[in-house]
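Each chain you see keeps its place in the complex, though not every chain is here.
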C-alpha cells in the first residue's frame, strides 16, 4: 500500500521567501536555478568492501559499499552474474527517517539506482559468470544515507559509480570436483560506462537542479534522468504529486545530458586521481 | 541470443505495426461493492481497479485537514505471470504503487475532500508488459466512476525501442528482449505528464521521439476511456468497448 507519509514542514515565511527568490531566478541558499551544490567524493572509505565511496552533495552524505562475492546464478539466467542493490535512509540521517525496513522512498531509491547500473550496461553480467549454472559473481551494492538534505538519487548514483569503478572481485579457480576455490588475489571489476543521475524539481513553476530537502518539501514534481558515458538516457523517474508539460520534459532531457557530462568528468577525475581516504 | 522482434517489413512478433496499440477494452462498474471500478484488457493484460472512498482516514494521524490523502495499491495475483508469482508484496509492487499514486494525485481535486481518504486498488489478474500503464488507465476510470471530482482523466501508455526502432506499447517479450521502455501517463485534455519512467538506452533524439509516441499512445487510450465511461453513463448496447486500431 502506498500512501502519503510524514513530510518535512516548511514555515509560511520561508515559503514566501522561497517564492520571491525563485521569481528572481535565485534560491534560498544563494544558488542559481540550475546550479548544483558542492560535491566531494572520497574513495575506499570502507576497507572491508570490494569498493566504496563517500559522497557529500551539500549537506547530503551518502556511503555506497560494493561487495563482490561468489554465489549461484538465478535459474533463468544461468550464464549471468547477479546484481543486488539496496538503499536505506538511516535513522541517523534525519528526524523524518524511521528505523525499520525500507519504506517506499528507500525502495524507489534502490530500484532507480539498480536500473541505472543494469540498463546502462555498466557491468557485463556475462563476464561475471564463472561456471554456467553453477558459479557466478554476485555484486551487492548497498547505499546508506548518513545525512539527508535531498538529492538522494543523484548522490547515490555518484557514490555507486565511484564505488564500482574502484571495486575488485576475488579471483577464482575451479577445483577438479567442480567446487570453487576463491583466491585472496583480486582483479578489477571492469566498469563499462558511468551512469550519472540528475534530478530536477519544479517549484512555483520554476525548474531547479539538485533540490535540497526544503525545496523538495515545496516542489510540485520531480524528474530524475540518468545518462551514460555516451550521453544516452538509461533510466528515468518522475516523482511528486505534480506535473510536467511536454516541453518541460524535453528541455529537462537536454539539460540532464549536459550536466551529466560535467559531473561525469569530475567523478572520472576523482577516480583517476585514486584519492584514497587516509 | 536475441529473438528478432521485427521482421523485414518492420512488423512486430504479434503482427502489429511500429506505432500500433494492442487491442484495448475497458468496462466500467464491474465490482458491485466498490464505489467505482473498471476492468481493462490491454493486450493480454487483465486488470481490475476499484475505488473506495472518500472515507475516514485510518490510522487517524495521516489525516490532512485541508485535503484528501490517496492510498494506492498495485498488486499482482500469483497466477498473473508466466511463472507463478510469490504472493508476498514485492519491492516492484511497492515502487509501482507509489508511481501510480503520484500519477493520479494531480488529477484528483483533493481539496474537495478534506480529512478523507481515497483508496485505489489495482489487481493484475494477468500481466503482459505495460501493466502499470494499463492499471493507471483503469484506476483513473474507476475514480471517475466513483464520482470523485477530477481535473482530467489520466491515460497511460508506454513507448520504447526494439530492434533499433521506436515503437508504441511494448509487450512482455519486447520489454525483455528490446532496448528501451518508457511508461508514460498524461492528463490528455490538459496536456500534462503525471507518470514517467524510463529504462533502457536512448539517444537524445530517440528520447524525444519515444516520448512523443508515448503521448500519442496515451491519447488513443484516452479515447477508449471516454467511450467506456460514455457507455456506462449514456447507455450503449454493447457491454464492452473494443479498439483494435
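Details
As written, the chains take the letters A and B, and residue 1 is the first residue of each chain.
Going forward, a contact is a pair of C-beta atoms (placed from the backbone, for glycine too) under 8 Å apart; a residue touches a chain by one contact, two chains touch by 3 or more.
Note that the coordinates shown come from a computational prediction; the quantities given were computed from them, not determined experimentally.
For the assembly as a whole, chain copy numbers read A x3, B x3.
Please note the rule applied: only the chains that are shown with their structure count from here on.
Residues 1-4, 104, 107-108, 110-111, 115, 118-121, 221, 223, 225, 228, 231-246, 248-250, 253-254, 257 of chain A are the ones touching chain B in the complex. By the touch rule above, chain B contacts chain A in their complex via residues 62, 64, 69-73, 91-92, 94-95, 97-103, 105-106, 182, 187, 190-204, 207-208, 211, 215.
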